[in-house]
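To start, the structure itself, in structure tokens.
The other protein chains are all here in position, but one chain of the complex has been omitted.
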Amino acid sequence: MSTGFFGDIKPVAYEGPDSDNPLAFRHYNPDEMVLGKRLEDHLRFAVCYWHNFVWPGNDPFGGQTFERPWFGETMEKAKLKADVAFEMFKILGVPFFTFHDHDVRPEGASYAESVARLDEMADYIARKMEDGGPKLLWGTANLFSNRRYMAGAATNPDPDVFAYAAATVKACMDVTKRLDGQNYVLWGGREGYETLLNTDMGRELDQLGRFLCMVVDYKHKIGFKGTILVEPKPQEPTKHQYDYDVATVYGFLKRYGLEGEVKMNIEQGHAILAGHSFEHELALAATLGILGSIDMNRNDYQSGWDTDQFPNNVPEVALAYYHVLQAGGFTTGGTNFDAKLRRQSLDPEDLIAAHVGGMDVCARGLKAAARMIEDKALSAPLEARYAGWKDAEAQAMLRGERTLEEIAARVAREGIDPQPRSGQQEKLENVVNRYV
Amino acid sequence: MSTGFFGDIKPVAYEGPDSDNPLAFRHYNPDEMVLGKRLEDHLRFAVCYWHNFVWPGNDPFGGQTFERPWFGETMEKAKLKADVAFEMFKILGVPFFTFHDHDVRPEGASYAESVARLDEMADYIARKMEDGGPKLLWGTANLFSNRRYMAGAATNPDPDVFAYAAATVKACMDVTKRLDGQNYVLWGGREGYETLLNTDMGRELDQLGRFLCMVVDYKHKIGFKGTILVEPKPQEPTKHQYDYDVATVYGFLKRYGLEGEVKMNIEQGHAILAGHSFEHELALAATLGILGSIDMNRNDYQSGWDTDQFPNNVPEVALAYYHVLQAGGFTTGGTNFDAKLRRQSLDPEDLIAAHVGGMDVCARGLKAAARMIEDKALSAPLEARYAGWKDAEAQAMLRGERTLEEIAARVAREGIDPQPRSGQQEKLENVVNRYV
Amino acid sequence: MSTGFFGDIKPVAYEGPDSDNPLAFRHYNPDEMVLGKRLEDHLRFAVCYWHNFVWPGNDPFGGQTFERPWFGETMEKAKLKADVAFEMFKILGVPFFTFHDHDVRPEGASYAESVARLDEMADYIARKMEDGGPKLLWGTANLFSNRRYMAGAATNPDPDVFAYAAATVKACMDVTKRLDGQNYVLWGGREGYETLLNTDMGRELDQLGRFLCMVVDYKHKIGFKGTILVEPKPQEPTKHQYDYDVATVYGFLKRYGLEGEVKMNIEQGHAILAGHSFEHELALAATLGILGSIDMNRNDYQSGWDTDQFPNNVPEVALAYYHVLQAGGFTTGGTNFDAKLRRQSLDPEDLIAAHVGGMDVCARGLKAAARMIEDKALSAPLEARYAGWKDAEAQAMLRGERTLEEIAARVAREGIDPQPRSGQQEKLENVVNRYV
Partner (left out) sequence: MSTGFFGDIKPVAYEGPDSDNPLAFRHYNPDEMVLGKRLEDHLRFAVCYWHNFVWPGNDPFGGQTFERPWFGETMEKAKLKADVAFEMFKILGVPFFTFHDHDVRPEGASYAESVARLDEMADYIARKMEDGGPKLLWGTANLFSNRRYMAGAATNPDPDVFAYAAATVKACMDVTKRLDGQNYVLWGGREGYETLLNTDMGRELDQLGRFLCMVVDYKHKIGFKGTILVEPKPQEPTKHQYDYDVATVYGFLKRYGLEGEVKMNIEQGHAILAGHSFEHELALAATLGILGSIDMNRNDYQSGWDTDQFPNNVPEVALAYYHVLQAGGFTTGGTNFDAKLRRQSLDPEDLIAAHVGGMDVCARGLKAAARMIEDKALSAPLEARYAGWKDAEAQAMLRGERTLEEIAARVAREGIDPQPRSGQQEKLENVVNRYV
């Protein structure tokens, strides 16, 4: 029985590019075949629980703007919230959703009570999933909202907080496995510092390394088949997070011997905050073999904080999917909307329209990227640019078969005087514009 | 015989805090004992060749402002430049200097001629060093100014450029060893990209990894005792450099097995451009065991590019040296001024005054840091904050002797409910202000 | 009778630079004479109500961290809050405080009830002020927290919100006058936009101009003798505020004929967010004749949002007061701490220590600035630099007595070929470092 929250909004259908129905897909046709695979199976859309159903619309200078019938800290409200959430998932037709423990259950008076409530809600949600609901792309634990975590979870100066966080992750991993989650995500929003004056960075990094090792061990222990993902972010809410960006997390994984066990969940907004482009982070993760999943929500280039907006720029999104596709596409990962409405977007219809727009932008972007790949529009010039490295002597240098001395002798002997060739950046930008 | 460039400016003397002589040290007293060591031996000041004697004062919208008698691309000019440089080193009384090949010799018509000129200038400089001049903190190769490097040196799509760069580094390492350099530095100003559209990042990183391996091999081959240093920078002149920051370079070193061979040369301005504080980069490098040397020149917080200004904020500099001292101080490293005059500072006296002011700021900062260490002003509260981790059960968790399950069981059993304690940031900031 | 909140913390006394009492002033000696005026009368410190007593410690990713006995939306709690606030004001010995309506009274069910509550609390506060409490530096209305203002107050698309905001300001101005406030402040935290797609900027600016005209008219009507101040900020919480910075507000005032009626309340953190230095905003406001008062709280240069931290960098603060003093010092304005504790600073003592540290930094800074002024350390070189403009022909050009043609003819005739002179930036930076 419907909660009635979404009124008479019908499941969103694909109507093609000429539709002017604001609640129809114009580009996202799930069954469309792209590079030999259904579009739905490429994009693997997931909708998040927290921004859509938990966030009250507050910002640093203002309080609640959304008035939702499910707001409140009781199990009844939690179930109403789940009812509405799954109604939205159905309207959108998304194949996946994502959640934190904190999103689906009220905090209990003790750890044990919190876990019991999580378990009860997991049962409730499991029934909805069985009843035609979406699958779980990933579960995660909220280790940042409660004041106990104000100085860190795994990196807290108090080992009891470390323990509490560890226990909480254990419970969330259990639930994620039970709901057949495809991945488990860790975002360390409080794993960082406000000031180095009160922080022992070396000690805290070791705590964090230990924590992540335990997570990986537990994954194997319980036979969870999903991927462990870390979501990098440079700062906010802390002044500085330890998992700054993909490169930083890679070094961290190498240091603690986890680079074969953990992959990345990369968010466009976090890439921007760290001084990179989204495609940089994707290409780097692909290069390092740790590209896992994406949070497809953008930041405003003018804002110095995480705005978590729905994607709306097709050329940018196309380049992001270009790197995802070049890396072989998603396996356990997908396209999660860790995106929130602007706090002035009060209406239920805004929730639907925002996702419809975001999904269409992604579909357009991925299809453009696929066409570029089919045409070798970028890869052919790329191969030509590096063609000199096919030369035997070049290969020998690269394989480590030449020393500085040998190379220096050859340069002197042959009078090598390399002449630069055009990088053709503008031409390549023009090429992209043929596809988007 | 003096070139006369600095007129009647005398060697700069320490006159104490009450002096109002603009060309005297008020805080830098080389023989002052600090934490059991001479101040000079703590700070290990070095002056750079390039900004002081090579840069014409141009910026992206304007040309030369400095009119120096040694400007010009002949060996005669190069020798006059060296004469003036060593006069300045003597006036300042600095124990070290630093240079690129490009700074001291005109580019030749071929690789062989460039090396020959470098060798001739190395002889010339060696005589000045023997004649009471400063020692060499580090040498380095300029792999970014010449158009051949426009698309990278080690990471160039053309293997001939890789070879030319390798040959050039070989020559610079030879000269650095001959001049008894304490370190050899690599800054990859062109090792990055302008656009990913024409860039194969994975391939280029492998080229860079190979290049650095060859450098390390050659160091051992020739018995160079100094440290190999990489200087991170996130961008400028390229849109994105591969050696973005300390964390990124650490991951890179781990990937190519070089973390035991290479350390960092960290510059405040580059830290700022990468979204970090200088002390963050220093503390992180110390934690990772790769803190080598520093470039003590600041960026303007308002400017989005590298301004390479002389340090002038004592509280900031004090925190930087706090981390250097906590890490045990410099061994082969030192405090290099990779700093340049503003292009309006035309007079010879400006060159001297800028360094005097910068050296005094560093001396004040280091002495303040030393007093904080002596008083345990920051370390005692820090130890108290993490004291809980001395507990046996906490240690067991940290050593990896507990699983998530065991910890979760204990949290439930003991009803652990951690209560947050004040982080005292403002109090600690007040403490620092007692020392600076 | 004491609330006991601050335990046995005594009123903070001046103990001199050698004190290591964390709750004593080391530099702020209110009666010290500086440039012929008491230090207290120069600095005119004010403490704000909101960050200290209203903010629960939440941030965008976490909830309440402070547990204060006065939290709650009743008049009893409001009075307890006032009791504690005035206890803190007394401990600190500050001459002024500042508040919003929203800080001191719970919101009523209607406009009328909100005003009645404000009036009742104004009476309560008035008695405390008479009883040896501080004076009111400024009052203001909170036109940004309540959801009714989510799309602006004066610039709202709904004229009823404009009316509600106008009515609210009227009530706050009445109370400010009654409490003998020295100024009345407007900060337009919601006067801006999230997206231009739904915004008619011209219409909204006209609404804002009208609103400010009404405020000025009402000031004259009721005979309020204080100054009307606008506090610029570029963004946050909105994507873009209309009162971006001092220059923008100046243009706005000129456009609506208000430049003789309204001055600026300038905050360091907002200057930084707008891409300026604090001293830039102060110098510009002084130049334009609209420098009113300051909010002496800093931003973190690394964070892209408003961190409202207590000042802690003496060299920076000294330059700020240098411009305030050069402009003649404060008249109705003062030094307000619109500063908040870090959310981990949980203890009552943190509240006191943070202000003590901030006040000391300001006192040190202002005294350094005063000495620079007494010595003409910066003003004498400045006058020398522009001395050429005393020439009669230069003055004629500046007064508008020469045309382009006449000047061009003279340049050609006299073969004018100006030669640049050193700007001496580094020397001047060294001069400042003698004083801070």
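Of note:
We just call them A, B and C in the order they show up, numbering each chain from 1.
Keep this in mind: a contact is a pair of C-beta atoms (placed from the backbone, for glycine too) under 8 Å apart; a residue touches a chain by one contact, two chains touch by 3 or more.
Quick caveat, the model's predicted, so the values are computed rather than measured.
Taking every chain of the complex into account, the omitted one touches A, B, C.
In the complete complex, the hidden chain is touched by one of C:Asp59, C:Asp103, C:Glu231 or C:Glu279, namely C:Glu279. Contact with the chain that does not appear here is found for just one residue of C:Gly4, C:Pro56, C:Gly72 or C:Gly388, C:Gly388. The residue from B:Arg343, B:Arg402 or B:Lys427 that touches the chain not shown here is B:Arg343.
Of the listed positions B:Met129, B:Met150 or B:Ala396, the one in contact with the omitted chain in the full complex is B:Met150.
Among C:Met88, C:Ala171, C:Leu341 or C:Ala354, only C:Ala171 touches the chain that is left out of the view. In the full complex, subunit A makes contact with the omitted chain through residues 20, 22, 26, 65, 272, 275-277, 301-302, 310, 312-316, 341-342, 344-347, 349-350, 353-354, 356-357, 360-361, 420-427, 429-434, 436. Listed here are the subunit C residues that touch the chain not shown: 110-112, 115, 147-148, 150-151, 156-164, 166-167, 169-171, 173, 194-203, 205-207, 210, 213-215, 217-218, 221, 234-235, 240, 244-245, 247-248, 250-252, 254-255, 274-277, 279-280, 283-284, 286-288, 319, 323, 378, 381-382, 385-386, 388-389, 391, 393-394, 397-398, 400, 402-405, 407-408, 410-412, 415-421, 423-425, 428-429, 432. Listed here are the subunit B residues that touch the chain not shown: 57-65, 144-147, 149-151, 189-190, 194-195, 235-237, 239-240, 273, 300, 302-306, 342-344.
Keep this in mind: only the chains that are shown with their structure count from here on.
The rotation that brings the Cα trace of subunit A onto that of subunit B spans 180°, given to the nearest 5.
A separation of 39 Å divides the Cα centre of subunit B from that of subunit C. A separation of 36 Å divides the Cα centre of subunit A from that of subunit B.
In subunit B, 275-277, 420-421, 423-425, 429, 432 are the positions where the chain touches two or more neighbouring chains simultaneously.
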